[in-house]
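Here it is: the structure, laid out below.
Yeah, one chain of the complex is gone here, protein chain that is, but the others are all in their spots.
And then chain A:
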């Protein structure tokens, strides 16, 4: 009886662990194989332990250039999209204006459109406007689809905020700018941060839309990996993949700790 009831009591924990394991297995495999010294071009079979790839993460030609480009595009796109998206979300959440319902709907369009359709139509648009394929075109495309996600994340947060708080700030003598900086922004911050992170990761790993609008001199990291997969994946891809995963994990944990501390306060 002891064993059975012990199992029953911890069933939820088991289930949670199982799901967690399922989610993490791919990442673990990626991390483990970053220490492989594969035989041949493909890093699919374990050969022998090596830290070569970790010692020379840029050891494969073009890999760090593509990573750098992806990071630059990711950071720029998420910054611009976060600023634009936050403004749109606040406008939608706080003000009544003509075309509000239409805007609300249109925001969803980029999220609902298949990427292939969006990528190809953007290419057409850029060609018509005379914007050359390459980093700039990719950046514009990324900003466009990231904005929608930021809007959704920030709007969800703004919806939970009491509009009386902004009135209270005005009542206490805060100008609209002070109210925004000291009340609205700090309160919407979790939503803005979530939107920014989401935008960055969407931009960083986008392949389809990017591929449509890229030029030979603008190979992003996902394009590099894709191209490499045809010919043989270098171990460095695993290294960078692992680093990106750990960085993301760090962000999430830091976010949790921060919000916990905020709630607990002294």
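Basically, contacts are C-beta pairs under 8 Å (C-beta built on N, C-alpha and C of every residue); 3 or more make two chains touch, one makes a residue touch a chain; residues count from 1.
We take it that contacts and distances are computed from a predicted model.
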**Complete:** Taking the list "Spermidine/putrescine import ATP-binding protein PotA", "3-ketoacyl-CoA thiolase", "Acyl-CoA dehydrogenase family protein" or "Iron export ABC transporter permease subunit FetB", the UniProt entry for the undisplayed chain gives the protein name "Spermidine/putrescine import ATP-binding protein PotA"
**Item:** Listed residues A:7, A:21 or A:172, member touching the removed chain
**Value:** A:172
**Item:** Which of A:48, A:98 or A:164 contacts the chain that the document leaves out
**Value:** A:164
**Request:** Would you write out the residues of chain A that touch the absent chain, in ascending order?
**Result:** 162, 164-165, 167-176, 178-179, 182-183, 186-187, 262-263, 265-266
